[in-house]
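Presented below is the structure to which this report refers.
A protein chain is absent from this complex, but the other protein chains hold their places.
Coming up: chain A.
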Amino acid sequence: MTSPATRFPLAFRLLHWLMAICILAMLFIGVGMVSTVSEMRTWLIDLHKPLGILILCLAAIRLCIRLAYPAPALPADLPIPQRMAAHLSHLLLYVLMFALPIIGWAMLSAGGYPVQLFGTFVLPPIAPIDGPLFTFLRQAHTVLAMTLFAIILAHLGAALFHAWVRRDGVWQAMTLGHGQRRLPTSSTGYAP
């Protein structure tokens, strides 16, 4: 079996893939709901709000696990620019996982919109009703959502590069199967 240092804990890996699905769905729902005034708009907004709060809760659990269990080390031969890109993108992913739902919640609060999740369950406002604040948060929500999608693309591209080109075990650190972390060898086709 794998040693604890080479893979993330199982709960963390499960959470990663669950959140990957939720966040991608959320981004698609978000751009979809603002693109139309058909009845899809209402339906998607009613999905967007509770899903956003779910992601915020999952992000909090995930951060706790991440802080409790250190991440497996990156391969020793990974060039420094790639190493820095990895750390920076992971930091941004964490920041955005928290920032987007909180900004969305604050934006609705500032616009005087009740944050109704389902049935009669309404979240309290976390910002005062304030016009310029609403406009600012709405723009921030859009820009940061686009940024998040761009970082997810880079993250996925880098992960697949590890899986298919470098074959250095970084991909297996996050997969759900019993993937044995492969040691980097010179036969990977990607020679340092």
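Rule of thumb we're sticking to: a contact is a pair of C-beta atoms (placed from the backbone, for glycine too) under 8 Å apart; a residue touches a chain by one contact, two chains touch by 3 or more; residues count from 1.
Here is the rule we use: contacts and distances are computed from a predicted model.
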Chain excluded from display, named as in UniProt, from "FAD/FMN-containing dehydrogenase", "Heme exporter protein C", "ABC transporter ATP-binding protein" or "Catalase-related peroxidase": "Catalase-related peroxidase"
Which residue of A:14, A:63 or A:129 touches the chain not shown here: A:129
Absent chain, residues of chain A that touch it: 27-29, 31-32, 34-39, 41-42, 79, 111-114, 116, 119-120, 122, 129-132, 134-136, 138-139, 149, 153, 156-157, 160-161, 164-165, 189-192
